[in-house]
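We show some of the complex, not the whole, and keep each chain where it was.
Think of it as A and B in the order they're written, each chain with its own count starting at 1.
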Amino acid sequence: MVFMGNFKGHALPGSFFFILGIWWTIKYILKYAFKKQKRTSYLDSKALFHRAEMLEGIVIVGMTLTGILGEQFYPGGPHLTLYDYKEGQWVQLLSWQHFTMYFFFGLLGVTNILSSTVVSLPASFSKLMLSNALFVEAFVFYNHIHGREMLDIFVHKLLVLVVFSTGVIAFMELFAQTSITVELLRTSLFLLQGSWFWQIGFILYPPSGGPAWDLMDHDNVMFLSICFCWHYATAISIVGAIYVFVTWLVKSRFTRFCPSEVGLLKNAEREPESEEEM
Amino acid sequence: MVFMGNFKGHALPGSFFFILGIWWTIKYILKYAFKKQKRTSYLDSKALFHRAEMLEGIVIVGMTLTGILGEQFYPGGPHLTLYDYKEGQWVQLLSWQHFTMYFFFGLLGVTNILSSTVVSLPASFSKLMLSNALFVEAFVFYNHIHGREMLDIFVHKLLVLVVFSTGVIAFMELFAQTSITVELLRTSLFLLQGSWFWQIGFILYPPSGGPAWDLMDHDNVMFLSICFCWHYATAISIVGAIYVFVTWLVKSRFTRFCPSEVGLLKNAEREPESEEEM
């Protein structure tokens, strides 16, 4: 509560999710672009991706450890004490809630590391752990908003909405063949989650030191429901910009090496593409 | 509020969705009929569809721009002002809500244009943007109905229901192979949405200038729940009529050129068809 109950406590997970979203967007688009080029260097890039995924897992574990340690050992934190037997009450339950959320994302990181080192582990395990982490986050936030004020509840409900939606998408990916479209939808929702954490921080704990928003004004609720959509529009724009940039990068790099072949390939590809559209 | 809060403000988006629904119904049935004929002219029609899709995107962008400009610069509109610092309150939030909805449909139009010009863009991107636009519309309408009267809330809830359902269908299409049946279900829901917008206009702002409906009478709620189903029955009938007409048109056009072959084809097709039924 002490740690999360201020601007930095919302900016930290916000940045965490935003960076994760940006990285995944780049990764998926890169993979898609490489696959379309079908070049020899593709195999090299595969090994590269393998190593990148391990690094991804390590970074996630590092980030969640930072979050967990910050929650627990910040001055005023619970210091791993769950129940105060003297006073007969729970110690800092809000901190323990944040601890739980970080922990499940930590499990995702560990699974990522294991998936990229142990051969016999199915690749969809990481997706399962991602879906689990998101559902747990949504569940905890949903039980987090008891007894707060209207606007506070509303912004956290929107957070639950985006986290739950992302979880549903990750869950659906377990059943169906994944596609670049669904993957980018998922990463755009991660960007939304990240920027919305920042927005919550700005609303509840204005870093300028100015007065907080009026938590009981219904007009603020109405504005924030629009603002949420604008955040999402921004997230889509960022994904679009990355798409254009990465596709251009991959194309230009390949055209330098074998300009004629790629031209032929392009024509060959055009057909199945438009077939798919039909 | 000024712009949308009258009959024309509901008739405009209603017509927009209705025309879109009619056009998509024709497009999907035409594609299906051409595919079944498996003719040489199929390739020509493909180029035609490509161009039609670009035109579709341009029309959607034009329509949404009309809506956005109408919302913003109508006398009494917000004129792009979001916050009135003098009076310390938000300016015309309802108008900004409509702006947001139009904006996401505008994104769909832009994606359509890009998909039909840039080769490397996956075709399912348009479907994703459609799903996004519908979910955003449902979300905004859901946060739109605060503090209104019973009947007003009820008709808008039905609108949210149909918009959300359409969004779910577009979302499901991301995961599964699309089929003519699902596509026509989607377009029939678009027709429903369009005609329901008109119905709302007639209920809340009767153009005849007569008295509005009694917004607190529960019998009106009951009637409108039936009326909503009748709108849908009408939408299904329209889709059915278009199906009959387009299929007849494509068949008659082909029979003129090669009457004997088509007859043979018909018999050949009968088998896999009934196989599928098993």
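Here, a residue touches a chain if its C-beta (ideal position, glycine included) is under 8 Å from a C-beta of that chain, and two chains touch if they have at least 3 such contacts.
Computed from a predicted model, the values in this text were never measured in an experiment.
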item	value
Total copies in the full complex, given that 2 are placed here	4
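Heads up, the rule we're going with is that only the chains that are shown with their structure count from here on.
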item	value
Partner chain A, residues of chain B touching it in the complex	31, 35, 46, 49-50, 53, 89-90, 93, 96-97, 100, 103-104, 107, 115, 119-120, 122-125, 127-128, 132, 136, 139-140, 143, 146-147, 174-176
Parts of chain A lying in touch with chain B, wherever the complex brings them together	33, 36, 172, 175-176, 179-182, 184-185, 218-223, 225-226, 228-230, 232-233, 236, 247, 251, 266, 269-270, 273-274, 276-278
